[in-house]
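Yeah, one chain of the complex is gone here, protein chain that is, but the others are all in their spots.
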Amino acid sequence: MQPTQAPIQIPEVIQLIDLKYYLIISTALFVIGIIGVLTRRNAIIIFMSIELMLNSVNLLLIAFSSYRSDPTGQVFVFFIMAVAAAEVAVGLAIIVMIYRNTRSIDVGLLNKLKW
Amino acid sequence: MLPIILLSVFGIVLLFLGFLKTRAVLLPAALLFILIALGAGFLEWNKSYLYFGDMLLINNLAILFSTIVLISAFMVVALSGDFLEDEMAQPAEYYAILLFSIVGAMMMIGYENLIMLFVGVEILSVSMYILTGSDKRNLRSNEAALKYFLMGSFATGFMLFGMALLYGAVGSFTLTDIKSYILLSHGRPSLLLYMGELLVLIGMLFKVSAAPFHFWTPDVYEGAPTLFTAFMSTVVKTAGFAALLQLLSVSFSAIYGFWWVILAAITALTLLAGNLTAVYQNSFKRMMAYSSISHAGYLLIGLAALGQQSRSALVFYSLAYSLATISAFGILLLVAKQHTTDGRPDESYSAFNGLSRNNPLLAFVLAVSMLSLAGIPLTAGFWGKFMLFSAAVDRGMVWILILAVLMSAVGIYYYFRVVIAMYFREGQAGRIRVAPFYQFILIAATALTIILGIVPGLFQNIM
Partner (left out) sequence: MQTDLLAILIPLLPLIGFIINGMGFRHVPKGLVGILGTLGPLVSFACSLLLFTGFGGQTIKVPLFDWITVGHLNIPFAFQIDQLSLIMLLIVTGVGSLIHIYSIGYMKHDEGYGKFMAFLNLFLFFMLLLVMGSNYVIMFIGWEGVGLCSYLLIGFWNKNTSYNNAARKAFVMNRIGDLGFLLGIFMIMGAFGSVEYTEVFEQAAGFPIGDATVVAITMLLFVGAMGKSAQIPLYTWLPDAMAGPTPVSALIHAATMVTAGIYMVVRSNVLYTLSPVTLEIIGGIAIATALLAASIGLVQNDIKKVLAYSTVSQLGYMFLGLSVMGYTAGMFHVMTHAFFKALLFLGAGSVIHAVADEQDIRKMGGLRKYLPITYWTFLIATIAIAGIPPFAGFFSKDEILMHAYQHNKLLWVLGVIGSAMTSFYMFRLLFLTFFGRFRGSEHTREHLHESPATMTVPLVVLAVLSIIGGFFNVPEALGGEARLAEFLNPIFNLSRRVRPSAFGETLLTHSEEYMLMGISTAVAIVSAIAAYVMYVQRVSLPEADTVERPVVQKVLYNKYYVDELYETIIVKPVRGLGDTFYSFGEFIIDGIVTGTGWLVQQASGQLRRLQTGSIGFYVFAMVVSIAAILCLRFFVRF
């Protein structure tokens, strides 16, 4: 495994945009996700923000994968998508469960457990 | 590898067994399955194999950690008799989820590829989200599940971002590739690698509840049904530390100088936060949550002072900690059932008042487990701490050592509160009826704690 750029042909279409822009946009998306988690109180929106973070990772992985012409990155993306789907199922179930008991999905109201 | 496949199949089998009219078969079946997996694991003893296209590595260390996980799971399942009595519960599903989560834990223990780590972590975590919220009508359980879920996925996001950055730097997810990349970079690896390592580390530290990422722990542990708290605080922790050990010792030992300061700082913080906050608690269960944070701190010493001794010290400590924790929660389950205040089991210290009078066995078991957690000699916990501390000595980390020793003194204070309540306080606890098998598990765990405390060498010969 070479630490520097591997001597593999990278398709020209991809080369049109430099790798660092992918890095920047992914990071930006990731940070937007974090800010969403930090500022919102609605459990669903927090959840969506987390999904945004995961997707920014997907984008980053694909970018790296393409620039290296290495498929493992893309394989990982499929894993992330599958796992994220499982998480959605469980997460929504938990949120529904809470909605049934409290008629609200405001996380700010959930502070019975503390200290 | 065999246990992983077996447990996956067994989990599905258990789901089907749930269709049967008689629930009585579930518990023995689950126990049997875990035992088979335990036996199957040892088939690969002293051999070192790579599986699944070099994604999973099974060696002796992995088998030992898996054994601890399986023993903990066995004990937790054995203590779960209550499920079968509860009409509303879905025991088949809980057992199946437990088995699946063990698969996740074993993937975390033996991973050779970061993809495997991610999948393992997620299998384990998603199972835990479900189990935490399994008491559906209890608002505390709901709250715990949501907190765990939101924060857990949030932390997973960081871990994934870190993995992506590592991939960007190295071009591979394999641990050995990362290692050789670092070695070939002549001390100047790309910034992406450093960033990636820190983020993965943070994601994993969250899972083992190291400060300052520990805030979820007390709330989740308190809200979750006690049985699953026992499972979480042992299996998840053991698997998490095995994963961290793998990551740091295989891939990143070459840049030890980069991360040890951070890890040492986090260790100190974890020790302080866990031990100091535990002092103020009035609920035994919540105290145990903080205690689990503090034990994460002790285990982190083994990582921050990564060296020859770290492996055996971490394995030994995980075992000692798991045995003591599960027997403590086992007693809590029994005692809390006796006293209920407005329908909720009483989990405060006062529930233990005068326990020794009518239930000397239970009191003794709990006393031994508290002594072990506090690290008093002639219990397994003492040697666990001893080995971890001597690892710190080897690295010359005197400050961490002094802090850890001081904090273990603070620990004695809150662990002994239970012992004092049991032996020196008057209480109206009646005789608690304990099922023979339940009793056997408690006695076995206590005996093992004492045996390991008297002849720790016995265990080391196995290593």
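Just so it is clear, A and B label the chains in written order, and each chain counts residues from 1 on its own.
One rule holds for everything that comes next: a residue touches a chain if its C-beta (ideal position, glycine included) is under 8 Å from a C-beta of that chain, and two chains touch if they have at least 3 such contacts.
Note that the coordinates shown come from a computational prediction; the quantities given were computed from them, not determined experimentally.
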| item | value |
| --- | --- |
| Option from B:7, B:123 or B:151 whose C-beta touches the chain left out | B:151 |
| Absent-chain contact - pick from B:10, B:100, B:167 or B:216 | B:216 |
| Chain not shown: contacting residue from B:268, B:313 or B:363 | B:313 |
| Listed residues B:74, B:181 or B:389, member touching the removed chain | B:389 |
| Contacting the left-out chain in the complete assembly, out of B:15, B:139 or B:262 | B:262 |
| Where the unshown chain meets chain B, residue by residue | 146-147, 150-151, 154-155, 158, 191, 194-195, 198-199, 202, 206, 212-213, 215-216, 218-219, 258, 261-262, 272-273, 276-281, 307-309, 312-313, 376-378, 383, 386-387, 389-391, 393-394, 396, 401-402, 405-406, 409-410, 412-413, 416, 420, 423-424, 455-457, 460 |
| Touching residues (missing chain, whole complex) on chain A | 34, 37-38, 41, 46, 107-108, 110-115 |
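Rule of thumb we're sticking to: only the chains that are shown with their structure count from here on.
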| item | value |
| --- | --- |
| Touching residues (chain side chain A, partner chain B) in the complex | 1-3, 6, 23, 26, 30, 33, 37, 43, 46-47, 50, 53-54, 56-57, 60-61, 64-65, 68, 70, 72-73, 75-76, 79-80, 83, 86-87, 90-91, 93-95, 97-98, 101-102, 107, 110-115 |
| Residue ranges of chain B in contact with chain A within the complex | 114-115, 118-119, 122, 126, 129-130, 133, 136-137, 139-140, 142-147, 149-150, 153-154, 156-157, 160-161, 163-165, 167-168, 170-173, 177, 180-181, 184-185, 189-190, 218-219, 222-223, 280 |
